[in-house]
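A single protein chain has been omitted; all remaining protein chains appear in their positions.
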Amino acid sequence: MDYVVILLLQIGSAVASLVLLSIGLAVIFGMMRVINLAHGEFLMLGGYAAITAYNKGVNLWIAMLVVAPLTVGLFGALVERLVIRHLYGRLIDTMLATWGLSLAMIGFVTVVFGNTVSGISAPLGSLSIGGYRTGRYEIFLIGVAALLLVAGWLVLRYTRLGLIARGTMQNSAMAAALGTNPSAVYAVTFAVGAALTGLAGGLLVPLSGVVPTIGAAYIAKAFITVISGGAAILSGTAIAAALLGAINTLTTFAFTSVLGEVALLAAAVVLLRLLPQGITGRFFRRAL
Amino acid sequence: MSRVASHLGNVVVLIGGLGALFGLPALAETYLIINATIFAAFAILALSLALIWGYAGILCFGQAAFFGLGGYTYAVAAINFGETTSAAALAILLPTIFAALLGYFMFWGRISDVYLGVITLTVSLILYRFVNQTAGEQWNIGDAPLGGFNGIPATPILNWPGRPGDQLAPENIFSLTVGLLLIAYFGCKILLATRFGRIIVAIRENETRAELLGYDVRLYKLAIFMIGGALAALSGLLFANSVFVSPTMFSLPVSGQIIIWVIIGGLGTLIGPLIGCILMQVLTNQLGTLNQVKGFAWVDPNLVLGVLLVVFVLLVPRGLTGLATDAWRWLAGLTRRRSPAAAQAVQERTSNP
Partner (left out) sequence: MSEPLLQTRGLTMRFGGVVAVDGVDFALQEAELRCVIGPNGAGKSTFFKCLTGQLPPSAGDVLFRGTPIAGIGSHAIARLGVGIKTQVPNVFDGLSARDNVWTAAARVAPGRIAEQRTDQAMERVGITAIAGRIVGQLAHGQRQLVELAMVIAPEPDLILLDEPAAGMTDEEVDRLVGLIRELNQRHALVVVEHDMQFIRRIARTVTVFHQGAVLIEGDVARILTDERVRDVYLGKRAA
């Protein structure tokens, strides 16, 4: 019984991880059809922002929950102004430009922070369940991921901002005709997506540390989760994360963690072949 | 491009290539020759993506997969067979079969654009992750250890066909690589001029219309994808002879670099990506050296490459060949007498390349 609880917590943790990694990318891709290949580096930047603040004496929670998202959100707004807005509608070109951005960010951070791994030890200690132990911090992250999804749904469904965002996403010309400014909406959306990513980057530091090249480890998973999820930002990401996270954890438990990774990747390939528009391209099409 | 300019270009490439082929071994020292061999091997890799992306519209984010498979198949086969000619043949055959399977999986599923990019990226990642953890004896293939993240330590160097034990010298490997590069380059040019090649370009322009005309586009895309895979595999086996085989051959940065070469050189041409590749290789090497010099620690290769890529996508979307063509036309425009009729004629002519 304890074994099952631990297994479920591990699955929850893997799913939460994927949700956190992907939510920012999903907002940007889902709303603007922009593929931000520098997403991994935005995560990395969030991590460095959190660590730098923490090392300067800022409270850990403030560093992770406030400093990280603010820093990356502002950076995202800057990137949108300078680069992304010139390439709207050009999917491949945005991929390439953001790839260049990712390289530049890796280079810049290497110059400033050097090549070594930095980290923070996980707060909140550990929890014993029967003969097993698990970190309380991982459980905290499950809560954060769930909170983000719920908050996102509430904002999109019930606030004016959410309505404007959804309208612009579905038909920007029409939204413009009704008085919203699409370019302002895009700028805010990109900044929000970046901020969410920064938040995730900060929160994940206690679990995996941070190094300039850590983005590469994240980008593939985030990318895969978002594309497999399909057009619906929240439900798509949630469902894809649940599916892929479960497959990853179960395979890891049965074999090794590397095979768990391979299983996740292989599952994504099969999923995309069967559902080329992503999961919410076929099921739950009207969901948020 | 006009006919004359096109033929002129071919002649220039041929002369340049032959010049390098015969000139370099005579003039340069071994270290430089080995470097040049690596550049030439990468140029073949650039050619593979230039072909399938620039002419067939298939943006493959995982060409590194075939590159790596070529290198690894060669090394494993050569160690086991004890001679390299059949190993080399297998090193091209196996990745091509893999390309056939992956291509069938994708094109028969009507996968294209960004989804094709994601799938190819994921496949190369799967290979990278998998090969990276193959340290230990249980992962040996015959006599060859896969070596995990260290790779296979000693790749058997190519021997003269029929004379195992009689290895090629670095100069010979260089000549072979450049020779194959020239053959591949002109082979691709010829291919693109055939019926098959022209239809491939039409498919890139408008897949729906190609289908409405009765062409089974899936077969055409599969064929060109396999050719691209074979070229990448060839590049891998040549690379293995100059460096050694390791999982980084499958990695994301490799796939990314190939894309950068094509963008900077010029998507839609064959010579552009080759030039882009050589230039970027030289630049990266220089940057790496410069980075070590005091006071230049800020010149990080990633930073420079990244900024270059962003600048090119925003401002020079047709790459260096695009710049060169524009400069050529501008110059040609300058030398014509400026009468309204002449200007009109220039306008007409320059809009029909």
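Worth a mention:
Per-chain numbering from 1; labels A and B assigned in written order.
We adopt the following convention: a residue touches a chain if its C-beta (ideal position, glycine included) is under 8 Å from a C-beta of that chain, and two chains touch if they have at least 3 such contacts.
In this text the structure is predicted, and so the values were computed from the model without any measurement.
The missing chain, though absent from the view, touches B when the full complex is examined.
The hidden chain makes contact, of the residues B:L176, B:V201, B:L290 or B:A324, with B:V201.
In the complete complex, the residue from B:D143, B:E211 or B:D326 that touches the missing chain is B:E211.
Residues 195, 198-199, 201-202, 205-206, 208-217, 351-353 of chain B touch the missing chain (whole complex, contact as defined above).
Here is the rule we go by: only the chains that are shown with their structure count from here on.
For the pair chain A and chain B, the distance between C-alpha centroids works out to 33 Å. Chain contact summary for the complex, chain B toward chain A: residues 59, 105-106, 109-111, 113-115, 117-119, 121-123, 125-126, 129-130, 132-133, 252-253, 256, 259-260, 263, 297-298, 300-314, 317.
Interface of chain A with chain B (complex): residues 35, 83, 86-87, 91-93, 95-97, 99-108, 110-111, 216, 219-220, 223-224, 227, 256, 258, 261-262, 265-266, 268-269, 272-273, 276.
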